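The complex appears here minus one protein chain, its other protein chains still in place.
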Amino acid sequence: MIDRHFRRRFSNWLFVAACTLATAFALAALILILWSLFSQGIGGLDAKVFTMSTPAPGSEGGLLNAIVGSLLMCAVAMILSVIIGVLAGTWLAEYGGNTPYGYAVRFLNDVLLSAPSILIGLFVYEILVRPLHGFSGYAGAVALALLATPIVTRTTEDILNLQPHSLREAGIALGAPQWLVVRKVIWRAAGAGLLTGGLLGFARISGETAPLLFTSLNNQFFNADMSQPMASLPAVIFQYALSAYDDWRRLAWAGALLIALAVLSINIIGRVIAREPRQK
Amino acid sequence: MFKKFTVAFGIAALAGTGAHAADLSGAGATFPAPVYAKWAEAYKATTGIGLNYQAIGSGGGIKQIKAKTVDFGASDKPLKPEELNTAGLYQFPTVIGGVVPVMNLPGIRPGQIHLTGPLLADIYMGTITKWNDPRIAAANRGVKLSALPITVVHRSDGSGTSFLFTSYLSAKSPAWAQKVGASDAVQWPTGIGGKGNDGVAAFVKQTMGAIGYVEYAYAKQNNATYALLQNKAGKFPAPTAANFAAAAAGANWAKAPDNYVLLLDQPGANAWPITGATFILLYKNQDNAARGQGVLKFFDWAYKTGDGAAAKLDYVPLPASVKALIRKQWAMQIKAGGKPIYAAK
Partner (left out) sequence: MTMMIAGETAGGDRAFPPLAPTLRGTGLAPRGAWLDPVFRGACFGAATLLMAALAGVVVSLAIGGWPAFRQFGLGFLTSTEWNPVTEVYGAAGPVVGTLITSFLSLAIALPVALGVAVFLVEFCPRPLARPIAIAVELLAGIPSIVYGMWGLFVFAPFFAEYIQLPLMMNVPAGSIWETLFSGIPNGANILTASIILAIMILPYMAAVLRELFLTVPPQVREAAYGLGCTPFEVIRAVTIPYVRRGMIGVVMLGLGRALGETMAVTFVIGNAHGFPDSLFASGSTIASTIANEFTEATGEMHSAALIALGLVLFVITFSVLAVARALLSTQKY
């Protein structure tokens, strides 16, 4: 009896130790990565990074064109994906979500959500870059939009499903047509959640590299014209990180730090806005 | 508030469109990428016109100019006349550089190791696996070679640098020519692939006992340990601009159809055996005369004023006679709507 008792306590102790170790491992990984990011990237961050464009090797420069390019493409992508995503999510939640087609849409939306981003890049190359004979910021934005829309759709549907039915019934009882109820009552009530969905989508696409490789290419100079190849932070980092030049590599780490900081702060802001534990 | 925000952004995005003349765009080889970037920077400072060059590999340059997604392509692998004709392309050289084997061997100085073509082929085929192999020792009497295993590093992307390197190996080793062949992308018998010249340089730098091949500017940038190669005359020249020029000295550009010239294994005591010119690919018939003119103007400017920057990065500028020849070709061959767009001065 004592033997068995001891065995049970021992195996439990082992288990607790293993779980604690696992958590420590995960936290250690996070700390290590953030530590590398900060220690390597802070050295490269100075005023030049935000005021000058990417340099030739050995020249002075910064990341201005990459930052602006990323911001522009992500902004256009988010406009596209919020419009399509919120509408699609609304359709799933309010209109056709329980029909066979609705199930198909929901499932395929998840497929698109998890689709390898490089395949999306290939697709946009085939339909926008080759026929139009040019790499462009628009192609990059479309590829990013394709990646962000499923996230927005999913969170919109989830959030709208959480809204109590009484809200809708109240709206109809007051004599509003359906679309007005959805727009002014439901959307407004779910505002925080919709914003979180948008932020999540933005966080995801700001770090995406693969789809931009074949669509917006990259640009050595400052370019705000989206019909031309545009620089983007991930593409510049990809190019500079593997290069042989010390100044380029320093810029790559600085850029990586910028992206990581942006994504992390967006996540935190989204959390603050949501201000409630995530519900399934 | 959110609405106003999106409207503002939308206006900003649209306002950026068409606000200024579009940059010229080119893509291709990583071999000349450092010097093109330097030239483009200086050109923009002088004239305000931007030339955006992206180094995606020679294969990429060929593919993208064929798809007409860029204004010009760049490749270290010259296209054969038949391919040029089918595609309607024209090619001309810009600078000459050398491909250098680099290694990571602690305690070995640059230029200490001597290699021959057949040795290099055997290493890249995986038949020689350790640095202290008797065959390597035979060529390097008096050098203490460690027992490190040899890690072969090659290109993972389609590369004109690979084309030059594998062409050289094919010429020097019948076994290599039969088993692997020469091209910008081959089925490498062994080793790991780095992306671009920089990827190979980075891998070599990181791995003890590694050997790779890079364009000389990358070797210099990384302070890499390069090896001396035996040339046709049996000597072991060092990879320097002077020796690349020595290799290029004997080439007869005027006679070469469509500028197809390979500078491998050239005669001369100081000739570096793996030398090559890098080429620009343009359509003979330009859809957009202004853009075609812009590209030619840039390279004309580079021919006139870019030699200093090229020399600083250890590329060899073209001899003046070749430049004159090329300019004549531009005047005769590049047209838009039937009319030549460049006037030789």
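In this document, chain identifiers A and B correspond to the written order of the chains, with residue numbering beginning at 1 in each.
Definition applied: a residue touches a chain if its C-beta (ideal position, glycine included) is under 8 Å from a C-beta of that chain, and two chains touch if they have at least 3 such contacts.
For clarity, every value in this text was computed on a predicted model and none was experimentally measured.
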### Query
Taking the entire complex into account, which one of A:64, A:79 or A:112 touches the absent chain?
A:112
### Chain not shown: contacting residue from B:24, B:42 or B:62
B:62
### Query
Since one chain has been left out of the picture, which residues of subunit B touch it in the full complex?
27, 56-64, 66, 149, 151, 156-158, 180-188, 191-195, 202-203, 206-210
### Query
What is the set of subunit A residues that contact the non-displayed chain in the whole complex?
8-9, 11-12, 14-16, 18-23, 25-27, 29-30, 32-33, 36-37, 40, 83-85, 87-88, 90-102, 104-105, 107-112, 114-120, 122-123, 126-127, 146, 149-150, 153, 165, 168, 172, 175-183, 203, 206-210, 213-214, 234, 237-238, 241-242, 252-253, 256, 259-260, 263-264, 266-267, 271, 278, 280
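The working rule: only the chains that are shown with their structure count from here on.
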### Query
If you average the CA atoms of subunit A and of subunit B, how far apart do the two points sit, in angstrom?
37
### Task
Sort out for me which residues of subunit A touch subunit B in the complex.
55-59, 72, 75-76, 79, 129-130, 133-135, 195, 217-221, 223-229, 239, 242-245
### Query
Which subunit B residues qualify as touching subunit A in the complex?
2, 6, 9-10, 12-13, 16-20, 22-23, 25, 27, 34, 37-38, 40-41, 44, 50, 52-55, 67-70, 194-199, 201-202, 205, 218, 221-222
